[in-house]
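Sharing a structure here in structure tokens format.
Every protein chain except one is present and positioned as in the full complex.
Let's turn to subunit A:
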Amino acid sequence: MKHLVMIGNGMAGIRVIEEILKQNNKMYKITIFGEEPHPNYNRIKLSNVLQGDTTIDDIIMNDWDWYRENNIDLHVNEAIVQIDTNNNQVISERGTIVSYDELIIATGSSSFILPIPGANKDGVTGFRDINDCETMINIANQYKKGVVIGGGLLGLEAARGLLNLGMEASVVHLAPHLMERQLDSTAGAMLKNELEAQGMKFLMEKQTAEILGDERVTGLRFTDGSEIEADLVVMAVGIKANTKVTHNTDIFVNRGIVVNDFMETNIPNVYAVGECAEHREVTYGLVAPLYEQAKVLAAKLTANDVDGYEGSIVGTQLKVAGVDLFSAGEVEEDDCTKSIRIHNDFDGVYKKILIRENRIAGIVLYGDTSDGQKLFRMLLKKEDLTGITSTQILQTSCGVGGGGEDVASMPDDELVCGCNGVTKKTIVDAITTNGLTTVDEVGGCTNAGRSCGRCKDLVGDILAHTLGDSFDKDTATKKTLCGCTTLDREEVIAEIQEKGLNSTKEVMYVLGWKNEEGCSKCRPALNYLLGMLNPTEYIDESNSRLVNEKMHANIQKDGTYSVIPRMYGGVTTADDLKKIGEVADKYNVPLVKLTGGQRIGLFGVKKDDLLSIWKELDIPSGYAYGKTLRTVKTCVGKTFCRYGTQDSMSLGIELEKKFERLDTPHKFKMGVSACPRNCAESGIKDIGFVGVEGGWEIYVAGNGGTDLRAGDLLCAVKTKEEAMEMTSVFLQYYRETANYLERTSHWVERVGLENIKEDIADSETKKQLIERLEVTLTRYTEPWKEALENKEIQEKFYKKRQIQVEVN
């Protein structure tokens, strides 16, 4: 087997390896050296990490197991210091010497650090890797003033990150407007205004002369003599190819390591790919061209025929601090260009198409980028614009509904879903080969529309066009229960009631489900609906519940579980605390944490220990895993607090005891505060109570999660009994009318608060809702206790099968 060695462990290089393994996983023994201590991660997402939207773990693209499973010998934290091209060897900083048959250099690039006095002081960093991110996050904990040098994409993302970290962010930029390589002065000015509104400060046309301070940075001095204070300086003026590893070799380096169309350097068996490579005098810093290079190199290394890489014209779809941008080709006008411009300052939209000799030569879009792909294609294909009016050029291809003609004229290779790279042809083929009839089905087959969802209307148009007369708009946009059926929730309920269906199997069989036993969407939904419609007779099917509800514990991504016992209203006792502590100690629970819902969670519990832990705790399950009442958060209330007007704890405890275990369409959280200071955050709960003199205000459909939403005032009541009653009414109304997996916040927006109020104002309706809920509440038993008492459940769900065999 030949030995393939790669220097560098980043996105472009790993893509080459992935492609090679896909072609032939027996061809090479593979060794990879990486300077960083991490496996391959998504460098593009670093700004999300800095901005606090995601964690480092979440941006890992190939975890340690991937290397292991593919038998890759990975050396992290180990840079290569010398390539010996005469003897085909590489030598690492630790003295490891490895021989290669083929060598890939994929060392990427690093931040260009301005060669000015003071650039090596503490508190000066680039913005290129996880280490830089961690440096910034640490400094933000102690210091206040952040300065970013460079007003390009990277610099602005870094500055946005610093704002999120609670720092001041000043951006120093040499050019008169921001992102001058992608934007013209108009768009640059719009971006600057938007970012200033977000809190960024700008020092334009300033050139840094010196970084001030002793050991640690204290400020910057500019060439005009002015100064600014700084605790952190981020250099984001550009990147430079990492070519150091080629020193003392004959490998030819210009700005990057020079390669031909097959990514070959001038030395046999040595290749370069990614940001460190220079191809036809261009080095690239965006991922799409690098992946194209990777594909060519992989084909070359697996001896497959491939057309050489011919370079890429880059169309950039960007999102900077919440603003959509698209840029391709030329940016600035000259004497020979004419341009079409639309500038809608009010909506924050700007579009400029640069035309040279009747052909699109450049595109700048700000705020609305829906035309980007269409225009970019016209640019690439050098389409002649003679006879086309400017409105036609700028007419969006994503028009809502009735876009039949646009779709017909749309070329097959045009991207419909930019997020997932799905073309019109892929969608049309999926529709015709699989007989698809709904937008959701198209998404299921192709991924189109499953990320940001903006292309869903266009997918609908393509469906209409492809299906012709057989297209039914109502069907296409109908929200079916899942892909297994063409029926929606209301139709399924009507059928269940009319035909008296009483198991998921019956429903799926009688109603002609496409998959005999359903899927992970409809089975839990049907199980819920059947239990809701027929609480006394329907027997709950654990096998139709997803893992957490089946096991009565939350599965974590490594297969361990969490155990969260009830703590009614967030009130506990010394006895319970002792038990929790003893269990945590005895079973070596890796994490004991107070949860957001005022209770204690034990995280990282091994499946084998679940039963014994439940037994020793002897506290009911907190249902932290279920589509059911989670917690009732309470404040201390009038018993101890001088502001409290009501007894919030006792109402909270009573609510939690009454409604625990009740199945609901989605999780359901409650909060009870004893005064409008609202320490229990009742305004962001599915139902929240705020004590006022003489009664309670009841807020509903608040949400503190993904879609932050303040609750709406449902009503005010005088007594605790009325508060309990109103909760029953609201809960049951939600149970009966919401879609499965629809939180109260979305449900109330959909059906309208006024409609709900009107319906439940009727005393007869109210009475019946309460009756149905009371019957339902008799359905439930404590699940942990049940598991401990029932051998069959133990055998079925918690049995451990471990077998040791001798291997010869």
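Remarks
Operating definition for what follows: a contact is a pair of C-beta atoms (placed from the backbone, for glycine too) under 8 Å apart; a residue touches a chain by one contact, two chains touch by 3 or more; residues count from 1.
Keep in mind that, in the parts below, contacts and distances are computed from a predicted model.
Entry comment: the absent subunit's protein name, as recorded by UniProt, is "Nitrite reductase small subunit NirD", drawn from "Probable chemoreceptor glutamine deamidase CheD", "Nitrite reductase small subunit NirD", "Threonine/serine exporter family protein" or "Xanthine dehydrogenase family protein subunit M". Screening A:408, A:510 or A:547 for touch with the missing chain picks out A:547. Of the candidate positions A:334, A:516, A:693 or A:764, contact with the hidden chain is made by A:516.
Among A:23, A:447, A:534 or A:739, only A:447 touches the chain left out of the display. Annotation: of A:63, A:250, A:618 or A:721, A:63 touches the absent chain (contact as defined above).
Subunit A meets the missing chain through residues 60-63, 65-66, 69, 444-447, 515-520, 523-524, 543-544, 546-547, 550-551, 555, 557-559, 607, 795-796, 799-805, 807.
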